[in-house]
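Okay, here's the structure, questions in a sec.
Complex shown without one protein chain; remaining protein chains in place.
Showing chain A:
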């Protein structure tokens, strides 16, 4: 019983920590692009990497202030969105998907390459760029605080506080936009572009705005991640994260304001819970050594989470917040 409680508290920590914020912001961005506008961005992690490295390079390499770094990161994400969108948004949806997935992989390889090492630090990446930010915390960052059976360092709590405020502001922004006529146009673009064109709306501009906005959310997520880990390493930004963010979005419910946030929290909670529980069961001998060992847990937990997602899609395809009637219309 005590083991179970321990596992729960560890999982709770994962569901509230900066990683949940990271995936939450990624998923909010994907929600704007995919959930509302119908754009397939399979390279959201590239925007996150530009956000993280925007801060890291600006502070560590160019000696600029932290906040200039934030601006650099956001600007880089906007530029990437424009570059990806300009040639592809006039074409069918698949072209954007191909371009984004290639950009995500290509940028990561570029950032870790030898020739980029003077700027990005290559495979070792950059560190020690978040001191200015941590120093802003109104409490002592070195001490450890505990609540609900979890313990956090002061620095962690500060990153979390700022991160969740950013998430909340992001949700308010999405909520405001999606209840406005702008949101109506964007949702209509998802349903049928030509119908929207025939009614006098410049579909291209709306798609571009959605792509940029989603990319900015991705960059913010990358910044939280970089600040939370205290380092920016290109290989942290594997494109698998994009798909985990998609999973979080679908788990929570696409085209719902809180869907991506709750989805990300729950996804990280479940992954960590499965991880800790399996390890405990193995060490207690409940799961025999012959079946699998502690080294297999990292893989097995994803199998379990994957199974859970499959069950979700069978029994609740709309996710936690979605509207079943709405999702069922797709079947036509």
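Side notes on the structure shown:
Here, contacts are C-beta pairs under 8 Å (C-beta built on N, C-alpha and C of every residue); 3 or more make two chains touch, one makes a residue touch a chain; residues count from 1.
Just so we're on the same page, contacts and distances are computed from a predicted model.
Look at the chain that isn't drawn here: its UniProt entry, checked against "Carbon monoxide dehydrogenase small chain", "Fe-S cluster assembly protein SufD", "Branched-chain amino acid transport system ATP-binding protein" or "SigE family RNA polymerase sigma factor", names it "Branched-chain amino acid transport system ATP-binding protein".
When the whole complex is considered, the residue among A:63, A:142 or A:181 that touches the unshown chain is A:181. Among the residues A:191, A:235 or A:296, only A:191 touches the chain that is left out of the figure. Residues of chain A that touch the chain left out of the display are 173, 176-177, 179-185, 187-188, 190-192, 194-203, 209, 325-326, 329-330, 332.
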